[in-house]
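Just one protein chain is left out here, and the rest sit where they should.
Let's turn to chain A:
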Amino acid sequence: MTGEPLLSVEDLAVRFDTEDGVVHAVDGISYTVDRGQVLGLVGESGSGKSVSSMSLMGLTAGRRTTIEGRVMFEGRDLLTLPGSEVRAIRGGAISMIFQDPLSSLHPFYTIGRQLIEGVRAHQDGVSKKAARERAIEMLGLVGIPDPRGRVDAYPHEFSGGMRQRVMIAMALVNEPKLLIADEPTTALDVTVQAQILALIKRLNEELDMAVILITHDLGVVAEIADEVAVMYAGRIVEQAKPEALFEAPEHPYTWGLLRSIPRLDTPRDQELVPVAGRPPSLINRPSGCHFHTRCPYVREAHRRIDPPLEPVALGQEDHVVRCLLPHETRLELWRSLESGADAAAAGRAAGTEVTEIKA
């Protein structure tokens, strides 16, 4: 990639002022997305992954919301642009698809109408007829059989997978440069999931469209992402290329995520281990390392010192992690964990203290 990235998020912070206190939903995250690149944002619910990407488009704006940082898209800061210009980008150069395709489509309008509306919102002077043709073309592109016959159908007349295809078609009508896919496969069953992912990947390649894929499912990310960022409590705690992240993850939270999903390359009898403990409150966040309340390898200093996001080692600038454990210890811990050891055994093997975390 030459020149500057397509999207560059710098120190984005999103806070919601609620009756119970200020929710630090996103706490200073930075990342870049190049043209045609697929970035996976991974994390459990409440880690800020959806909020951060919706904030890019001004969809979280409200009287009680504070958004800070910079979101540079093609040389312009989306956070300071006037509303009308952000609107022109929304659904135009950047479009979004969401988790639940049924509730995300308006139940009272035909899908054709909803697609046409998107075309005409961004392309001045397009006739209804031309917009309709465009809609049909897009429905065909995303694999809806008989798009001409289906364009006047209502969302409830489609199956879940087809609805998500409709959503994707809707997102594509204006040839976006960036597609933000917020848990696009979560509400779908597994076989359909694979189809939708394949579709997103195909469109990414064919249309050279960058994708931010938000998911809690590392398996999804492994399939199509060029870069993966793991989020925890509103921050990125580890970021790397997928190969590095799956081969040698360095953040204890990433280990937790990896050990909680079934894999083909691990012994069958190896148990799946959920990440112990509960996600922290985003109102009263833990001191020091935000993960320390759930980290078996916590040390006294970790409760006080907030680790920066740093390269895991010299010469590995494209793999960054937010962890106070020494690099070598992290590698050893993961080696044991990967071969099926539990946290206590792994700690012994790596010669480090282990604290039991109550679920």
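Everything that follows uses one rule, which is that contacts are C-beta pairs under 8 Å (C-beta built on N, C-alpha and C of every residue); 3 or more make two chains touch, one makes a residue touch a chain; residues count from 1.
The working rule: contacts and distances are computed from a predicted model.
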Just go with whichever of "ABC transporter permease", "Cell elongation-specific peptidoglycan biosynthesis regulator RodA", "Cytochrome c-type biogenesis protein" or "TonB-dependent receptor" UniProt uses as the name of the absent chain. "ABC transporter permease"
Full-complex contact with the absent chain, from A:Pro5, A:Gly36, A:Gly92 or A:Gly140: A:Gly92
Where the complex has a chain not shown, which of A:Glu117, A:Asp306 or A:Asp342 is the residue touching it? A:Glu117
Write down which of A:Val23, A:Leu105 or A:Ile168 is the residue touching the left-out chain. A:Leu105
By the contact definition given up top, give the residues of chain A that touch the hidden chain. 57, 59, 87-92, 95-96, 98, 100, 103-110, 117-118, 121-122, 154, 156, 167, 170
